[in-house]
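Handing you a structure now.
Taken from a larger complex, these chains appear in their original positions, while the remainder are omitted.
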Amino acid sequence: MKILYFAWLRQKIGIGEEQIDVPGDVTTPQALVEYLRNRGENYALAFTDVSAIKVAVNQEFADYETLLKPGDEVAFFPPVTGG
Amino acid sequence: MAVRVQQEDFDIGLELAQLTKGNPSVGGLCSFVGLVRDLNDGNSVATLTLEHYPGMTEKQLERIEAEAHDRWPLEASLIIHRFGTMHPEENIVLVATASAHRGAAFDACHFIMDYLKTEAPFWKVEATDAGERWVSERDSDGEARDRWKD
């Protein structure tokens, strides 16, 4: 699974993109966040409050209950501030 | 219809001229340019850096532009959004819409900006006199977008 982080989430985690083979029970972004939180202090800190973090699956806005498939691209980021 | 996401600046006059050239059906051309301000939330801003999500950004902008064409009878439209590091007074974004009549051009341009602000994956970080700071979303941006929902 390809996972991307943007803005302050990228800074807190320390990388912008990674490829992870997640366990079979990681079937939603919510489960993915739980899994990532256990990968290290940086992840746990970055994902302290997911209410402030948006998720996109395959470059489309999604919610934390969206079903994930192997090979999906999942991105986490703060609310957008372009324009 | 065209969407461009680029690091380099753009020439507003040239872009607008190209948008309507050869199309005598255009009676109204509305454009909006977003620029870097030197002050934000009480702090002076030295530089503004825009990060985005390549791939998703273009998809979202193209979707917003297509939605504007569905809603209004547009002859032409253009969205250019920059990324990278910029200084005060520099251009960040250009949205332009052309139509036979002014109402459609105004509304479509405003609509695209309001949606772009809330649905295009860009993030701003400022170098201020109080240090580096990620720009927060504004409630008013969500409200501006929701105006267009029925």
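Every chain is named by a letter (A and B) in the order it is written, and numbering of its residues begins at 1.
We adopt the following convention: a contact is a pair of C-beta atoms (placed from the backbone, for glycine too) under 8 Å apart; a residue touches a chain by one contact, two chains touch by 3 or more.
This one's a predicted model, so the numbers in the text were calculated from it and none came from an experiment.
This file describes a complex whose protein chains occur as A x2, B x2.
Convention: only the chains that are shown with their structure count from here on.
Look at where the CA atoms of chain A average out and do the same for chain B: the two points lie 27 Å apart.
Across the complex, chain A meets chain B through its residues 4, 6-8, 10, 56, 59-61, 75, 77-83.
Chain B makes touch with chain A in their complex at residues 34, 50-53, 55-56, 59, 81, 92-93, 113, 116-125, 134-137.
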